[in-house]
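Before we start, here is the structure in question, set down as structure tokens.
Here the complex is missing one protein chain, while the rest keep their positions.
Take a look at chain A:
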Amino acid sequence: MRIHTMIATAALALCVSASMASAETITAVHNGGTVGAAQHEAFFVPFAEARGHTVVEDTFNQELAKLRSQIETGNLIWDVVSVTAINEATACEEGLLERVDWAAILDLEDFKGAGGFGECGVPNNLVSGGLVYDADVIDPADAPRTWADFWNVEKWPGKRGMLYRAEQTLEVALMADGVPPQDVMTVLSSDGGVERAFAKLEELKPHIMWWKSGDESMQNILSGEVVMTFAWNGRVATANKSNDRNLKIVFDAGHVSGSQYFAIMKGAPKLDLAKELILFSSSPKAQAQYSRLIDYAPANAEAFDLLTEAELATLPRDHLDKASFQNGQLYLNFWLDNGDTLLQRFLRFAAQ
């Protein structure tokens, strides 16, 4: 009896390994948390099912050192990585990512709204940081409409939630100072732009409650610690759904939007399979599914057509002209040149 079971098991194992011969294994990293869960469900699982491959997943919190150490030691553990625009540019320049001519494979027109292709990566979804308030606390008829309103603590008393980081926060400060969203980077990178942004932040500083993670931003507004907050739209939609709340995001006030990119590690042995996975994840169907799960806008504009009006409510589709984009040469060069200096300056400013 036992012998028979063993033989049967061995035979089964042989069959399985034979059928897996054409299937390959690829390692893809996501951003962890709710974003990672959505990437898992919308991209990696359907890809594995549809193509019969195995996708091994790992989490990457944008520590460039992890990419660099893999390239330097020649010990690649990842194939496909999900990176921010700034890390896509840096890692690409420093030879950590594979250069791919995505325009030859995908239609650039569809991705223009998300900033177009990088030299190494494909935009996958658009994260938008905007002005958020709780419609159960502030009557929408009398709600803040601009970032200047966000600064108005006389009319709307209470704490304000803001991101504990120079990047994005300085952009918001300039919008509050009356700079149109599309000119924010031009003003910030010109002489006196940084001073202007810090001066504006100084006005609101006593009322600011800084947040360091997306979870924290939602916790603070849901618990009423802050009356308004800067927050990322995917977080807002998730918080509304899971807590049955009525948070509103005011895209028209101006928002800071940036793409997350998928890219391939330099020298990845499974280059073709990696490309296949990225193409799959860039398809309108997968993109729409991702937006349903996490409510970040799809990078592929065609995916918008697959979404219902309700699903579009927290996506910035009709407000992309109100964005300060986190891509393009101006943005990338400014933050790559000044990022560390401004972070230090910001942290000192916040601590005082």
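Operating definition for what follows: contacts are C-beta pairs under 8 Å (C-beta built on N, C-alpha and C of every residue); 3 or more make two chains touch, one makes a residue touch a chain; residues count from 1.
Criterion: contacts and distances are computed from a predicted model.
*Asks:* The hidden chain: which UniProt name fits, "Nitrogenase molybdenum-cofactor synthesis protein NifE", "ABC transporter permease subunit", "FdrA family protein" or "Membrane protein"?
*Replies:* Hidden chain, UniProt protein name: "ABC transporter permease subunit".
*Asks:* Looking beyond the chains shown, say which of A:136, A:183, A:272 or A:340 touches the absent one.
*Replies:* Of these options, the touching residue for the absent chain is A:340.
*Asks:* List every residue of chain A that touches the chain not included in the displayed model.
*Replies:* These residues of chain A touch the chain that is not shown: 62-66, 68, 90, 93-96, 164, 209-210, 212, 219, 223-225, 333, 336-341, 344-345, 347-352.
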